[in-house]
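Only one protein chain is missing from this complex, and each of the others stays in its spot.
Chain nomenclature is as follows: A and B, assigned in order of appearance, with residue numbering initiated at 1 for each chain independently.
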Amino acid sequence: MTAASDTARDEAALSVGDLRVRLRARAGIVHAVNGISFAVRAGEIVGIVGESGSGKSVAMMATLGLLDAQIVEQASGLVTVGARTWRDIVVPDPWTSRSPELAIVFQDAIAALNPVLTVGAQMTDALAARHGLATGPARARARELLDAVRIADAARVLDSYPHQLSGGMCQRVMIAIAISAEPKVLVADEPTTALDVTVQAQILDLLRRIRDRTGMAIVIISHDLGVIARMASQVYVMYAGRIVESAPAGALFADPRHPYSRALLQCSPRIDRDDRASGAIPGAPPDMRRRRPGCAFAPRCTQATARCGAEEPALIPAGVRSVACWHPVGGGRHD
Amino acid sequence: MTGIDAAAPPDDAAASGASPWRRFGILNALFALWLIAMLIAALFGPAFLAEQAMLPRLDFRLKPPDAANWLGTDAVGRDILARVVVAARPTLTIALGGVAVGLVIGTLIGTLAGYCGGWVNLVCMALVDIKLGFPTILFAIGVIAVFGSDTANLVIVIGVTGFVTYARVQRGVVLKIKAQPYIEAARAVGSSHARILALHVVPNALSPLLIVASIDLVRVILLEASLSFIGLGIQPPTPSWGGMINAGRDYLQTAWWICVGPGLVIMLTALGISRLGDWLRDELDPSLVT
Partner (left out) sequence: MIDATSPLSTEILLEADSVCVHFQAASRFGLTRPPPVRAVDGVSLRLVAGDSLAVVGESGCGKSTLARALAALIAPTAGQVRYRRRDVATSGCHERRLMRRAVQMVFQNPSGALDPRLRVETIVREGLDAGAIGMRAERVARVAHALDMVGLGAQHARAYPGQLSGGQQQRVGIARAIVMAPEVLICDEVTSALDVSIKVQIVELLMSLRDSLGLAYLFISHDLGIVRQIATRVAVMYLGQIVETASTASFYRAPAHPYSVALLSAVPIPDPAIEATRHHIELLGEVPSPSNMPTGCRFRTRCAQAQPRCAAEAPELRDFGPGRAVACHYPISASAD
């Protein structure tokens, strides 16, 4: 553990230490998460960015104890929420163990709701089960929660079936259910990827308001650097199951040090610039079934040397940021 | 363009993992041997064992299995093992023929209904409903009474009574395939409907049909048995597996082996066909490669 994460952990709402997950897949063992640590303070919005297969979703599922035990080959790590610490990453009954402190919102909100029950029935059920509320108070609380996620006609939505609602509305309902237990940390796994851009703006704005009002910490997972830039104050960049760079958002976007972070930023298309996004990243993400020695990004990296192919660089803190690279780029100045 | 992912070779990790024969497994090999044995029985059995299978020997009536008669003897003293071997040819001819007829008719109707939709769908599904509302046995009696009970008629009757399952399954599968983007992509490059059906729809619908067929095979063997029971199936003294079970029903309490021999044979054959069908389906499906 580094000094930086020690100080962070003192006041952390959630801290994760040396998380490792291997999953069983049809074609072999997938090294999904290979030793990541991070911490989130109360009221902070942390962004985790990475492409598909980077392990960002698996890492968060493991943190919440939501991994399907059937497919886990091996999982280890330390999850601390407030005063409680869990050492067992795979748990038999996820909802009773970590849910009051941790809650999650998924990408596909419509699929996460039961299609044959009204939204109201599902919400009151959840509230009755979790807080022992009777039907009347549970429904009142459900309306309150829908108001909290800025749904104007809460009564109509409560009596609707999920397919009668838009994707954005379903996502609001999911957020309402997630915050009903007043968690310390809300994990949002690609919460707006399935949504239109104007709806995305509404949902991101809603998450921010909830943070402002309740002071809960938010971990937002996204492949979209724009979403991360809009939301997060601290950013972790993941590649091949590891954190390759972590930094405050301002520093990361102004001056990314890891060649992958830099390339990702350079090839993200922007609406505010005319210049063609320069240089696609050559090659494709690595096959997570085979672990190669050295840096996982080396085969696609323009700066790679012999050392990169042989030794895996550790995540080394330097000032406010940490970089896992033998030849970090950019930045003459030290921050 | 600088380096691109295109330069990478196709992902062959899974393909190199195990050869098709490794995935075949010992159990499947045993079933394959069994089916080969049945095939040999069907081809050569009648030539060698016809006499033991057909001629009654009343002094050997209802003998339980022993060293001389491995599966025992039946009510008129015929060796059950010999009868099972000889019965392989008529039974398998009718079963495979019946399944094939049902498969072809059902696939045709189901594909048309699913792909064309509209009034074609209504007509095809009306055919299916008419068939469902018409008692199978009554239909069989009618056809056989008019045309006689030779093998070809039996095959047609059994096939026609079985097409409904294929048609229903195929219609559902085709509806799903029709909604796949690759069908629209084929239309966009100018493929005709016939071409799309032959190249995309039918090959992608094959595996569910194979599964249905392997289940249907058992149904067909048993249907032949019930037709034999009312005297419309394979005519005695020619034995059939279903007919043998039927004949043994009255002796279930006293001479269980009359039923058990052919029963085991039907079970093993059906199981073998369905297991090999499964294996074949997985091997033929390149989408399962990775």
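Just so it is clear, a contact is a pair of C-beta atoms (placed from the backbone, for glycine too) under 8 Å apart; a residue touches a chain by one contact, two chains touch by 3 or more.
Just so you know, these numbers come straight off a predicted model, no measurement behind them.
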Among A:Asn114, A:Thr135 or A:Ser268, the residue in touch with the chain that has been omitted: A:Ser268
Option from A:Ile228, A:Val244, A:Cys295 or A:Cys308 whose C-beta touches the chain left out: A:Ile228
Contacts of chain B with the absent chain, listed as residue ranges: 1, 4-12, 15, 180-182, 184-192, 195, 199-200, 203-204, 285-290
Hidden partner chain, residues of chain A it touches: 51-52, 152, 166, 168-169, 196-202, 204-205, 223-230, 249-250, 253-254, 263-265, 267-274, 276-277, 279-281, 284-285
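FYI, only the chains that are shown with their structure count from here on.
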CA centroid of chain A to CA centroid of chain B, Å: 51
